[in-house]
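The structure appears below as structure tokens.
Of the protein chains in this complex, one is absent; all others appear in place.
Moving on, here comes chain A:
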Amino acid sequence: MKSSRTLGLVMIAPAAIMIVLFFLMPVVLTAVFSMTSMTTATGISGGVYQIAPNSLIALKSAIPDIAAEMAEPRYTIDEAGLKAVEGLGLAPGIAGELRAKHAGEVFTARRDVERMLKELADRPSTRDVKQISEQFNRSVLNTRFDSKEQLFSALDSLGFKLTPEQKETVAKVTYTGWVWTTDNFSRMTTSPDMARVLLNTVLYVALVLMLFNVGYALLLAIWTHYMPPTPASIFRGIWLLPRITPVVIYVMLWKWLAWDTGFISILMGKFGYPPKNYLLDNAYNAWFFVVLINGFIGASMGMLVFSSAMKAIPKSQFYASEVDGASRWQQIRYIILPQMRWPILFVTCYQTLSLLASFNEILLATNGGPGNATEVWALSAYHTALRNYAGNLEYGLGAAMALVLVVIGVTLSLLYLRVFNYGTLVAKPLIED
């Protein structure tokens, strides 16, 4: 018994590892990222400490005197620097000439000291000039320090007298990486645009789900149910086309239909209407097409599930009802629909989750336009975290938005499990008792 359990654990191990790696980890990482201020500017792998002119702006209000001093770049030709130059293994005349002609000089800009170096008799190469000038750098400006300790020791060695609190302030202001924060969530709750996006998402899921993924799918299943088998199969096959067509081509076809130069415009042109971009003409049009584009894809799955469920209804029930003189409507009303309860619930649940997370068709068709009218939550998270013109990718905020979707998805899944009464589904069959 015990060994079979161990064996079971071993057998399941690959699947368990897969689940942890590909299902659990992304969610955990999304949750972790959502609590950070990560953007393109902060990087992902962590930051450094850099006293740069832009960070000094903030420091000026906290410790003005010291900030002003830090802002001063200084290149001093001192003995320590000259010794260091001697150690570089360059032409010996360089250090000698520097000591003789320039000892004690102070330069405020790197380019000035480098210009002086280029005047030396043994003119060093560009690379050497950079190396030499660095030996005389007596400023912390623009140097990148990997750790706080390095920053503090550099400040100490340059004679900055800072209290521990002031040091911490300097470290905080000059840190270039991301920090832990809950700002993403407060930004989400306060932004009027986010509320709009959420509303769009609810509208999108509800419309596509009710009109197509369930409603139209059921209609198609019923239609084909009453058709002779061959035309029914052909009809179902045609309805599968949007599902199996590559999404880019499928959306391109819709665009050809609805653009200024597209089919509708040409057709309406025959009746004297000027061409216009029907797809992006206004928010209503955009929604109309977004719902159609997604609906035609989604309807096929519901149709297949419903058709097979209808096939499972014993034919005898239909024959009996025909004998009793039932109309088609009565058959639908009293035989089909009551027995379709579970398939309908299943399709509703499954498609809600799919629609919540899907955005590729909208991205290709309207890219969330016009004026963000069709920007749904998942698309907005993608735009925020991974793709925008300005190139400032806000990973943290995007992750926080994605996390909201995860939470909604998990909550809904749990709710559905309860509705489907998962317990009874996996219970031992009574027949074996």
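Heads up, the rule we're going with is that contacts are C-beta pairs under 8 Å (C-beta built on N, C-alpha and C of every residue); 3 or more make two chains touch, one makes a residue touch a chain; residues count from 1.
Everything below uses one rule, namely that contacts and distances are computed from a predicted model.
Taken from the listed names "Extracellular solute-binding protein", "[lysine-biosynthesis-protein LysW]--L-2-aminoadipate ligase", "Fe-S cluster assembly ATPase SufC" or "SH3b domain-containing protein", the protein name that UniProt assigns to the chain not shown is "Extracellular solute-binding protein". When you scan A:S157, A:S191 or A:T411 for touch with the missing chain, the hit is A:S191. When the whole complex is considered, the residue among A:E69, A:E105 or A:D281 that touches the unshown chain is A:D281. Contact with the chain that does not appear here is found for just one residue of A:L98, A:V113, A:V129 or A:I222, A:V129. Annotation for chain A: contacts to the undisplayed chain at residues 39-45, 47-48, 50, 52-54, 57-58, 73, 111, 114-115, 118, 126-127, 129-130, 141-142, 144, 176, 183, 186-187, 190-193, 255, 259-261, 274, 276-277, 280-283, 366-367, 369-373, 386-394.
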